[in-house]
Every structure is written in structure tokens, then in C-alpha cells.
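What you see is the complex with one protein chain gone and the rest in place.
Chains here go by letter, A and B, matching the order in which they are written, and residues are numbered from 1 within each.
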Amino acid sequence: MRDFQVAIIGGGVIGSAIAWELSKYNIDAIVFEKGSDVASGSSKANSGVIHSGINSSPSSLKARFCVEGNQMFKSLANELGFQVNWIGKYVIAKKEEDIKELEHLKGVGEKNNVSSLEIKNRLSVKLKEPNVDCHAALWVPTAGIIEPYEFTIALAENAAENKINFLLETKVTDLKKQKNGFKIKTNKGEFQTQLLVNAAGLNCREIVSMLEKPDFNIYPCRGEYLVLDRNYHSLIKSMIYPVPKKHSGVLGIHLTPTIKGNILIGPSAEFIDDIDDKKTTDKTMKTLLKEAKEIIPNLPNNSIINAYSGIRCKLVSDKDGGWADYRIEESKKTPGLINLLGIESPGLTAAPAIAKKIVQMISQYIELGYKKRLKTVKKRKHFSELSEQNQVKLIKKDKRWGRIVCRCENVTEIEVAQALSNPLDSKTISSVKYRCRAGMGRCQGGFCTQHIIKIMQKKFGMNIDDITLRSPNSKLFYGRTREVKDE
Amino acid sequence: MNEKTITCIICPIGCKIFVKTNGKRIRFTAGYKCKKGIDYAKNEALDPRRILTTSILVKGGEWPLVSVKSIKPVPKDKLFPILKQIKKITINAPVISGQIIIKNVLNTGVDIVATKTIKKQSIN
Partner (left out) sequence: MVELERLKMSDLEVDIAVIGGGPAGLSAAISAKQKGAKKVIVIDRNNWFGGILPQCIHDGFGIEETGKSMTGSEYAEIYIKKAEKKDIHLINETMVLKLNNNKDITVINRNGLHKIRAKAIILAMGCREKTRWTTMIPGDRPSGIFTAGVAQAFINLYNIMVGKNIVVLGSGDVGLIMARRLKLEGANVLCVVEFLPNPSGLPRNVVQCLDDYDIPLLLSHTITCIHGRERLEGVTIAQVDKKMKIIHGTEKKIKCDTLLLSLGLIPENELSKAVGIKIDNLTGGPIVNQFFETSISGIFACGNCLHVYDIVDNLSKDAKNTGQYATEYANSQNKGINNNNKYIKIIPGSGIRYVIPQRVTKSGKVHFRLRVEKSKEKSTLRIVDKNKEIFNKKLNFVTPSNMIGFNFNITSELLKSSKNLEVVLDE
């Protein structure tokens, strides 16, 4: 039975951030992820915002980790090679009476040490955002955007390169407290660990219940999004948020530009019963479009190319106001179990700061010595973002840079092959999509899917029946039109 | 006499033609608008035939399948038995469009021919 010092349950942004921090030290650690890739759950299905901290109650963990995390992103982006754009945010007052709320938010932000907050008048906003109508807005320059999946993948892949083990498609089915740690049963075998980190997101309560009676409940709250065609990228430059509804515990339907130019509309907020119910609903999708048009009146109808939903892991119900602070603590009943409960917005922003905190907690038990040498990040190149000069150079080096297989996003054959060669050994259609963007365009895989399949078969020897969309049972195909008979 | 409703496919109108038939003779009752429709309905009621298009496995070709068709319409009730025959065949590349794959399939007097040219796979 494989023995570890630290086992992390959950390969979302929290688990991956902790793994990455740990990878700087000489430590025997493993991450169990039940999905076929990291960021399979809420970590990829959010707005991708690096929050400033204006929305969190001062002296809460949410506020503390958000502000701390926010400040870490500039250097993290350089170190890990992912993109961050500090596009800023306007919290807009659609009605005059909302201006009071802007002042309140500014106050909260200043208490949380958020810098450079400013209330702007209607004209100032119009000058910067000609398509947006409002009475006034709170300008938050320290808010930024990332691709949450790019960030999570960068964390996990660099951690893996630096010897943190990642087991994908591995679900923890049972846990037992032992004298010196825990016994972990999974569908891929049994393991032992000294410390256990519960970063299982929506499944965090299920994990706790394997060891003790949980003293909390999870209230899943689904947020649906619409994704706009990149052609409409110039509609807004910064994030546009409405004034949050009081006592709702959610930020409201907002418009968020993305790194690559697709504007996101959402998220909605609907308390649901099933932590896995990621449906997008007719009612909500129509509402998203309607509310988006209230912010941008000239939003065209046929501009939507995709829709998705993410589920917030809330610790309080709708009735109780929907807001609760993070619970990041070692279990009193089960020493050695470090729980991360209720990590919802601003979870993405808070992740690097939370990770540092967890490593600090681990260091109370295990002596952590720095690794002498760390493998640096191999930043993925995107053909579509290179200068013509560099494009020509690359094609001369490797012809596969000249073969475009995703027309909508200008992704080349080699980028797909590189995506499939990732250090986590994740080889689904989505693994390709989230690493090199093939399939994210307006045709939604109409052209590129056949090429990705060809590369999977020919260059990676994958069987037709093993090709999946994003999880073990989401296979794409059902055998052959004509069975090839062996002689 | 059986009653049948035949949707004519000769022109976009798609008249629904009502006929009575005993399998050998036919009587038109209503629905037709032109002579082409009458001819079509007669054939369709007494001897319905279809062009069959499908594909066959290719060995050593640039593509794994070659599309084929029946050179003339075959009796509708023989479609699946003919398909069964066709599915058994593997052909070696190169295949030239028009090449006869099966002569007189299931004694229908109809050949199955290739409808695509598949070159031999270059050794790369």
C-alpha cells in the first residue's frame, strides 16, 4: 500500500494550489481527483474573476484570503505562465437609490484595504463604456480576470512536474482513521497518508462523513452562464456588475469579459437539491439574456455560442441569507483531517492565499524543507497570439505549427498534440479544449473534432471506444461503421 | 384490394395519391395532379424500388471506407438482405469510382458500384 505524508482529496483550484505550494518542498504528497482532469467541477465553471475584496465582510476569512490572494496574482501569472488582465470592474447603479449601496461597498472595500476605489458619474462611465447605461458606478481597478481552468491546470501541471502525484479518475470511497494517519480506499486501490486535506468542493461533506458526523450541511447553489461570440468582445472593456441584492449572498448577474474575448453573462443563483445537477434551464437562460440587455441595450440576439453552469458550495441556505464564511480548519474530532468547507466566491482569488495557509498548517505536523531545484513551467504557446515572424520561425522548426485544426480559434495540430501530452496524462476532448482552446469557438467543434480524434488515434494510439468528452462514461462513439476484421 | 396512400416525390408539391391495389393491378381513386404522379404511384404501389447507398471497408487506402451504390433501384423489400451482403465485403485499395464491387447482387440484376475513388495509402 502506497504511503504518503499528505493526501489531498480534490483536484480543483484549491487542491491544485495546495499541491503546487507543497511541490516547493521535499514531501510525499498525492492528489485524488475523481474527474478525468483537474478543474472538473466548480473550478472551471465560474466567472474567472480575481476579486478585489469589496464584497466580503471585513475580518472574514473570505475578505482576508481574497485580498491576500489578489495581490499574489501578478507574480503568480509570471511564474506559472498563465494570463491575467487587470481590466477592473464597474459596479453600476441602475437606479438612483442604488448609489447609497455603492458608497457602502466602497466603505467595505476600504475596510478590507482595497485600494483606489472611486465612485464615477454617469458621463465618466459612458466615456469608458459607451454601451453601458447607469446613474453612477463604483470603479474597482484591482479586479482582474483569468481563465480559471488555465490557472488550475498550470498549478497542477507544475506541481506534477515537481513530483506531486496526481491520480485522475480516482474517487475516494472510504476513509479510516488509523493511529498514524488515515487509510484511503479508492476505486484505484488503497493508500495510506499521515495528513488528509479535504479540498473536495461540493463533495466535502461526503468526505467528512466517512470519518465523523458532519456538523454542517451543504446547500448547492447553481449559477448558469451564457457565453458570447468573440466577435462582440468590444461591447465592454471592464467587468460590469449590478449592485448586489441585499441578503442574497450572491453577486448578481454580471457581464465579464474573458482573456480571449468571449463575454460571459451570469451567473444566476438558484438553490438546488443535487450537487451534481449542472443543467442550464430555459427560464434562467432567457433571464440572463434579458438582464444582460438591461445593461447593454444593443446586445444582439444571436451572439450566444455556449452556455454552462457551475455550482456554489454554500454552507447556509437561502432562508438563512445565503452568506457564510469559509471554514478552513483542522477537524476537532478527527485530528490530521484539514477541512476546506464552503469555498465559493471569492474562492478562485483566495486559492493561492488559502494554499499558503494550508501548507503552514501542514508544517505544524511535518517538517518542510525546500526542494533544491524546481522544474520551471513550460508555458504553452498559442499560435493565434504570436507575431507573424514567430509563427514563421515555429513552422520552420516543426511543420505541425502550420496545420490549423481549429478554425474558429486558430489552433494548430502541434498545440493539440502538446495538450494531449500533458504531465497529468489527461486525454479527453475537454483536456484538449481547456489547454489549447480547440472546440471553444462558434462552431463548437464542428471542424476540429474530427482532427482531434485523428490525432488521438494516430499519434496517441487511443482506441475509438476510449475517447471521452470529459469523464470516464462520457464516451463519444459506439464502435465502427464497419468492423475491421483481423486476418 | 388494399388501400394505400402514396406520397408522390416527383415534384415539391408531394401530392398524396390514394390507390387501391391487389399487388398486380392498381386503381387510382384520388389525389393525383399529373401523369408523372400516376406513373410514379403505379410503380410505387406495384413494384417499389430504391437506390441503395452505403459504404464498404477498404484495406490499405487513404480512407477506411469507400461509398457504394446500386447502379439501379433495387426492390425495396430486398434492401436489408442486400445490405447484409455488402457489409461482408472488404476491398483492397485502390478503388476507382464506378468500379463494380458486386455484380448482380442477390440475383436482382443490379450491380453495386463504388462512388468514390480511394487511392492507396502512401507509406508516410
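By our rule, a contact is a pair of C-beta atoms (placed from the backbone, for glycine too) under 8 Å apart; a residue touches a chain by one contact, two chains touch by 3 or more.
Computed from a predicted model, the values in this text were never measured in an experiment.
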{"item": "Residue, one of A:I119, A:I272, A:A307 or A:M462, that touches the chain absent here", "value": "A:A307"}
{"item": "Hidden partner chain, touching residue among A:K74, A:K290 or A:R480", "value": "A:R480"}
{"item": "Contact footprint on chain A, counting only the chain that is left out", "value": "231, 276, 278-282, 285-286, 302, 304-308, 388, 391-392, 395-396, 399-400, 402-404, 407-408, 410, 429, 442-447, 449-450, 453-454, 464, 468-482, 484"}
{"item": "Interface with the unshown chain - residue positions in chain B", "value": "7-9, 12-14, 50-51, 53-55, 57, 63-65, 67, 69, 76, 79, 83, 97, 115-117"}
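Assume only the chains that are shown with their structure count from here on.
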{"item": "Centre-of-Cα separation between chain B and chain A, whole angstrom", "value": "53"}
{"item": "Complex interface listing, chain B residues touching chain A", "value": "55-57, 64-65, 87, 90"}
{"item": "Touch list for chain A against partner chain B, complex", "value": "481-482, 484-485"}
